[in-house]
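Every protein chain of the complex appears in place save one, which is left out.
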Amino acid sequence: MSKFVGQRVKRTEDPRLIKGLGHYVDDIRLPDTLHVAFLRSMYAHARITNIDVSEAMNTPGVVAVYTGRDLGEKIGPVPCAAALPDLKVPDHRPLASDKVYFVGHPIAAVVATDRYAARDAVDLIMVDYEELAVVVDPEEAAKGGAVVHEKFGDNVAYKLTAGEGDIDAALASADKVIKQRILNQRLAPIAMEPRGVLARYLPGEEELTVWSSTQIPHLLRTQLALMIGIPENKLRVITPEVGGGFGSKLNVYGEEALLGWISMQLGKPVKWIETRRENMASTIHGRGQVGYIEVGCRNDGTITGLRYNVFADLGAYHQLLTPAIPTLTGLMLSGCYKIPAIQINVTGVFTNKMATDAYRGAGRPEATYVVERAADLVAAELGLDPVEVRRRNFPKPDEFPFKTATGLFYDSGNYEAALDKALQNADYARLREEQKRARDEGRIIGIGVSTYVEICALGPSQAMPAGGWESATVRIEPTGKVTILTGASPHGQGQETSFAQIAADELGVDIGDVTVIHGDTSIVQYGIGTFGSRATAVGGTAVYIAIERLKEKANKIAAHLLQADISKVVWDENGFNLEPEPAKVAAGAGVPEADLPAGQAPGASLPEPQIEGKKSLSLQDIALAAHLAKDLPPDMEPGLSATYFFEPKNFTFPFGTHIAIVEIDRETGEIKFQRYVAVDDCGKVINPMLVDGQVQGGIVQAIGQALYEEVVYDEQGQLVTGTLMDYAVPKAAMLPWFELDRTETPTDVNPMGVKGVGEAGTIGATPAIVNAVVDALSPYGIRHIDMPIKPENVWKIVNQQS
Amino acid sequence: MIPVQFDYVAPATLDEAARLLAEHQDEAKLLAGGHSLIPAMKLRLAQPSLLIDIGRIKDLAYITEEGDQIRIGAMTTHYQIEASERLKEICPLLPECAASIGDVQVRNKGTIGGSLAHADPAADWPAAILALDAEMIAVGAQGERTIRAQDFFVDMLTTSLEPNEILREIRVPQPQKNTAQAYMKVAQPASGFAVVGIAVNLTRGDDGRCQSANIGITGVAAKAYRASNVESALAGNALDEQTIAAAAAHAADGVDANSDLYASADYRRHLAEVYTRRAIQKAIAKL
Partner (left out) sequence: MKIEGTHELQARRERVFQALTDPEVLKRCIPGCEQLEKTGENSYAATLRAGVGSIKGTFKGNVRLEEIRQPEHYRMIVDGKGQPGFLKGTGAIDLEEQGDATIIRYAGDVQVGGTIASVGQRMIQGAAKMMASQFFTAIEAEAKTEANDPPPKHGFFRTALRWFSGWVRRRFRKKSGA
């Protein structure tokens, strides 16, 4: 029964988005809306000695100006959900009061009748600063010197050691120990739609509605209720169309609370749409780790131990998950290998920069990069083929569930199968021969392999700060149409399509008869959100199980109406049938249109279900009967809907192999892709087109990190990559063709066998690309090169040697 | 990303535009395609109190031939030049350069005149215009004058246009036969601007030797320049690999090269040399 699941169904979201008919926060226009603009610090660290807002206040159109001193503690601190022992948590309010801690730190909010007046008035606020010593480099920050938060005495927010096995013994007894310093540079998530908030308080109803471009409407509602001090049941969060997040909107920002609070003060709607410059400076960044690898191995390539000492650049404040991100790195340090001893030592440090937090992969790309670079370092040290080193350390398919020295149980996997398929698709042996020939001709070609595993479907609630389940309500309306309410509010992933595919197949209806509703806390039951590649595996499963529940009820009603024992009523795509044989209805009929009497609204008078003499009842017949409730089994609730909160037993662990082939221009160091081959295994696939899209987008962001992107602060903490003129996001013309393929190893963590794929591309591809460049440069004695790999750096290497 | 308040006028004639410009001097800016000025205004780095939109003036966008000159109206878009079949035939450097500018959106809106008058140190057009030895026709309150490309670019974002002058037309000498042209650039991956951009316009004599060579280079220094040492090393010599390589090595002679996040001054100079050689080779390969 899978007419839709597994098919390349076109996204039902796209027509409205392509035609410009979607509604993002900024498209929502309410009468009398006031507009907010922020004054943000241009210093990385300074004491505010005076703020004069009088001139700003006198600007025509300006209604109010709020500073940190005006706010005091009226709005609660911006929350951090990471629970780590002895974590230092600075008091983080929506507006700076005494000091600013990073460039972009909001200082004052101007509220005016239009955006222009608000922005003009920002320039008229006079701030006197007394500059303070700035700390930018995380390693320097850990050593001492300038301190970000005076009250803590130093910059170390926390230290954490994790891992199992005797790492000291493992490294001491290894045949070889290879050490390498590696950098996971800061990145900016750059969602196409920046953040935006519209807040409307209705003083009569005492209700606050907040429209926000977020990945987590329900979690945001709870946190905003606590911050603003409004009852949660008087606060409604609506997440309209969201133009991407990549983790940057898996957060609770000061601006969201402040806008809600301002609307309550003024009794009018207030709106703030983030500018791109604000987005670069004041929306979370990702990555930001400087680490030291020590990897021990035997001469045959068996990895015996891995230690990663890492300085995590947290920035000046904790956002929602800031300090927790490096802990995910620690969890994934085993990669797809059997490594008996693993240790991570994290030093999380404050710096005078914007906070880091979850960015596509959130700690796992960092881990995969460490492990996959380590595997290549081992191969280079021992003169082995990088593929052989990987193969030697894989757990075999019959070793699953597989326990790692980081304390995880990998659910299922067949790493060798994905590797073999990728090698075959790339024709690896021939590539190596070509590489040899090319080198003889003086060309510089590199082949990079990365075999990755990632942790998805976040996650069991035990492992999550605020619930790891997901919810769904599935409802058959009286006319037979299907409504799904999902807590996994999407931000571009296509759940409206993929969840409808699941429902259409399970309910035997056409995909067009299913509507997926999300992102409105007053309509949808509580949900967790879309992040950590969880939407399908957790949210989709909730939909799937809710449908099973709904069908159980429908089955009972069907048996009652057909006057048969429930054991004699069997479901097939056409409905509930009295006999085991499928009813002879033309395939693909979907939901028959309700046969309404002409001229009568359905509410006034619904058709009677025609039961008499039938041996088969469509879902629509049953839904109508359940709604009319004239003939239901005794004690049966009317209506046909089911709600399910799915709690997964474990994470899922998708995996795959990525192979990048690059050629380097000997004279200039410029890097060109020759080919890019990927084989991903995300378990069972609901929509191959959506999976391809996720993998492609993921690889693009990996190319960004490997070759182009880098958030740069200068020594004084000035953000020098403040616009897209300097921060290089890869464009279509800079990309190779992606040769994508899949293996399919289902998981038993959820009944559909799906694992998740939202971050796989980013996780798998980054090390493949760097490994390819390092492989290319290996004749020059190069074992490692830091990201982003700029042509000039490559040129220097080649130039020095030739 | 909201500019400060400004007034906007869209005069119907060039005379009217020139009059307004003379009247408001420094406080006014001409708006052509707007792809440099508007971003600067949104960042509040440019705050003109008056925008004079010359986009509504008729007949400022054209590509014609007059005697031995190609004449291009200042408001001709990059795309119009890129797509001109006639230019591809008679002066391929122009469409080749146009095609390398920014992206499709920029090329559809941005104009050759706007780009030249803005004189971004990493813009593509200045290299081509220098290599073609073009003339700029400027209109001001005192009438028209002709400025040679060599005299036009003064420094970063600075041209020899007077504050009350408007660039009206670009005149390019018709290339003679046996002329070889090419434009090559290394684009900065974020902005698409030229890290280095090399425009080659050279003529081969009947004896197979280089008769004359004009090399324009952008992106390397505070303003685009003619690589005169490369030119003189080519002129009168056989266009063989060795000569070209030796000549190209002079691409950044005496240049105070820019340095930024993406490329150091040394690397820029090196790229200028490599791409000068490649651009010359690319050009003569077409002969």
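A few comments on the model shown:
Labels A and B are assigned to the chains in the order they are written; within every chain, residues are numbered from 1.
Quick note on the criterion: contacts are C-beta pairs under 8 Å (C-beta built on N, C-alpha and C of every residue); 3 or more make two chains touch, one makes a residue touch a chain.
What you see is a predicted model; the values in this text were computed from it and never measured.
Contacts of the undisplayed chain with the visible chains, over the whole complex, involve A, B. The residue touching the chain not shown here, chosen from B:Lys29, B:Arg107 or B:His250, is B:Lys29.
In the complete complex, the residue from A:Ile75, A:Val89 or A:Val103 that touches the missing chain is A:Val103.
Summary of contacts with the chain left out: across A:Thr723, A:Ser778 or A:Asn793, the touching residue is A:Thr723. Among the residues A:Ile28, A:Met42 or A:Leu628, only A:Met42 touches the chain that is left out of the figure. Counting the whole complex, the residues of subunit B in touch with the unshown chain are 26, 29, 37, 40, 43-48, 118-119, 121-122, 150-151, 154-158, 160, 162-163, 188, 191, 193, 222, 228, 256, 258-262. The chain not shown here touches subunit A at positions 42-43, 103, 123, 277, 280-281, 714, 716, 718-723, 725-726.
The definition used in the following text is that only the chains that are shown with their structure count from here on.
Centroids of subunit A and subunit B (each the mean of its C-alpha atoms) stand 44 Å apart. On the subunit A side of its complex with subunit B, the touching residues are 115-116, 119-120, 123, 275-277, 667-668, 670, 707-708, 712, 720-721, 723-731, 734, 790-792, 795, 799.
On the side of subunit B, the complex with subunit A involves touching residues 1-2, 4-5, 43-44, 103, 186, 188-191, 193, 261-264, 267, 270-271, 274-275.
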